[in-house]
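A single protein chain has been omitted from the complex, and every remaining protein chain is retained in its original position.
Note that the chains take the letters A and B in the order they are written out, and that residue 1 is the start of every chain.
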Amino acid sequence: MLALKIIGGAIVGGAAILGLISLPPSWRKWIIALVTFIAGLFYFLEFVLPESFLTDWLQPVGNALMVISAFALGLGMVNLILIHARNVSQRKPGWYNSLSLLVSMAAMIIFGFWNRYGHSHIVGKIYDVLFNGMLVPLQNTMFSILAFYIVSAAYRAFRIKSLEATLMMIAAVIVMLGQVPIGTWLSQWGWWPKGYKIPEVANWLLTVVNSAAVRGVGFGIAVGAIATSLRIWLSLERGVYFEQIGGGG
Amino acid sequence: MRDLLLRLQNIDRRWLYVTLAIVVTLCLLFPFNLPLYISPQVKSLYDAVERVPKDKIVIVASEWDAGTRGENLPQTRAIMEHLMRRGIKFAILSQYQQGPRLAEAIAEELARKYNKKYGIDWCNWGYKIGGGMMLQALSRNIPKTIEKDIWGTPVEKIPMMAGVKDIRDVGLIVVMSGSAVIDGYIAFIRSVYGTPLGFGCTAVMAPEQYPFLDSGQLVGLLAGLMGAAQYEKLLSSPGRAMRAMNAQSMAHLLIIVLIILGNIGYAMSRGSKR
Partner (left out) sequence: MSDDVTIWMAAISTFAIYSLLYRENRFFRLFEHIFVGLSVGFIFVTTWTDMLIPKWWEPMTSGKGWSWCWIFAAVIGTLWYFQYSRRHIWLSRVVMGLMMGAGAGMGLKAVFTTYMPQIQASFKPLNSFSNVVFVITLICVMFYFFFSFEQRNPFIRGSSKLGRYFLMVSFGAIFGSTVMARMSLFIERLQFLLTDWIKILD
């Protein structure tokens, strides 16, 4: 009985999609705008009418939207498979890299599910090699390469040519020294004025000057965010996504 | 000297990479003691954890992945160690796929040290997609939003989740992240329900969080590896973060020296062109 209900629901849903497809192209923009508006209206009304009946619906609506967004998981995967499978089948230059990508993806999926739902020591070890032995260190190392690029940039690109650059460098040096023990060590000697130790000065720069400047920038961002949110909610935005809907796009 | 500096202007950058690697390796191999300054923001977070009532749980939002592991892992470890020491129950949550698994490994390691048990002293809610939608749903009804833990156990069957219904049963949320997920926690939980919120972020993000500290929207901040090292010192539990501080100090000095040398060389090269 349950299976029938689910299958029936799938058929009704499929029929609804077919119905949408058969609608005149001029209706498409309005359907998208209506869906966008209703979705935004729920959260906006929930905000302006606190502790109303809408607040009780936050949890089930949130659950539903979480599940719908989770279904997008295949988007990137499908694209990658299409591109790299084509590389392999047509033996394009570097096709073995594409093959390794597809094989590693398949391996992670197979052993990921097997490890989760199975109880095998060997499978667990293989999964451990894939996750802790390859995925984590590869990602970690990719980000850590930036340390070397910063060294290179500091030597070759950071040039003090103006008052602004000088201010920036002085602040950078104070913060760099203040955030590590060397700054504390340098300013621990008796002749260093009390209350002006490097870490304290760095902390003051961060909590007063930097905090105020970032807040000022944040207020500008907030105004822009309100404008952008309203434009998206009311479908007033223009651009590739928003324009090419009514025709063949 | 002048010729040397001018020639150094065009040095192959790989020599700079080697210099960095040698400096950091030597500092790790031959450690030395340098005093560690405890910033008020780290102390503030430490005090917030100390104030958590024993009848409430803490959410350790492990919103990071392997890319920021170098900074967020020691922070997560330090916070979890503090919670386990105090006997405060906590739940791991993440909007990053790797977060729950990386955090679980830390919790299991600490559980062996403090003799803690999964389900009684901590649990792992796993990966939950949804950003603001998820956080708003979580605030209203935790069991219905989480449903099952990372191992597939229904939340109602986890002993420590008995009596945990909504955000009012949470005494503190500590978010560890290298991205702007904290904005959602501030907007939808802290500012609406007043639940205390702490943040362990990567150092690059730290300057942007100070306005939130100033307004009280964050109760404390761990900035990068340094924040983790300071927290380890407060716990009197030296770990990898504290041991890395020497290397961090020398790396910073190296950068400063290179900036100065680069600018001296640049000024000289401009002078010689004239």
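Here is the rule we go by: contacts are C-beta pairs under 8 Å (C-beta built on N, C-alpha and C of every residue); 3 or more make two chains touch, one makes a residue touch a chain.
Note that the structure is a prediction, hence the values are computed from the model and not measured.
Check A:Leu102, A:Val123 or A:Leu186 against the missing chain and you find that the one touching it is A:Leu102. With the whole complex as reference, residues 14, 17, 20-21, 24-25, 28-29, 68-71, 73, 97-98, 100, 126-129, 131-133, 136, 147-148, 150, 152, 183-184, 186-188, 191-192, 202-204, 206-208, 211-212, 214-217, 223-226, 240, 243-244, 247-248, 251-252, 255 of chain B touch the missing chain.
The rule is short, and it goes like this: only the chains that are shown with their structure count from here on.
Taken in their complex, chain B has these residues touching chain A: 11, 13, 16-17, 19-20, 34-37, 39-40, 65-70, 98, 101-102, 128-130, 133-134, 136-137, 139-141, 144-145, 203, 206-208, 210-211, 213-214, 223-224, 226, 245-246, 248-256, 258-259, 261-263, 266.
Interface residues of chain A, counted against chain B in their complex, comprise 55-56, 58-63, 65-66, 69-70, 131, 135-140, 142-144, 147-148, 150-152, 154-156, 158-160, 169, 173, 176-185, 188, 197, 199-200, 203, 206-207, 210-212, 214-215, 218.
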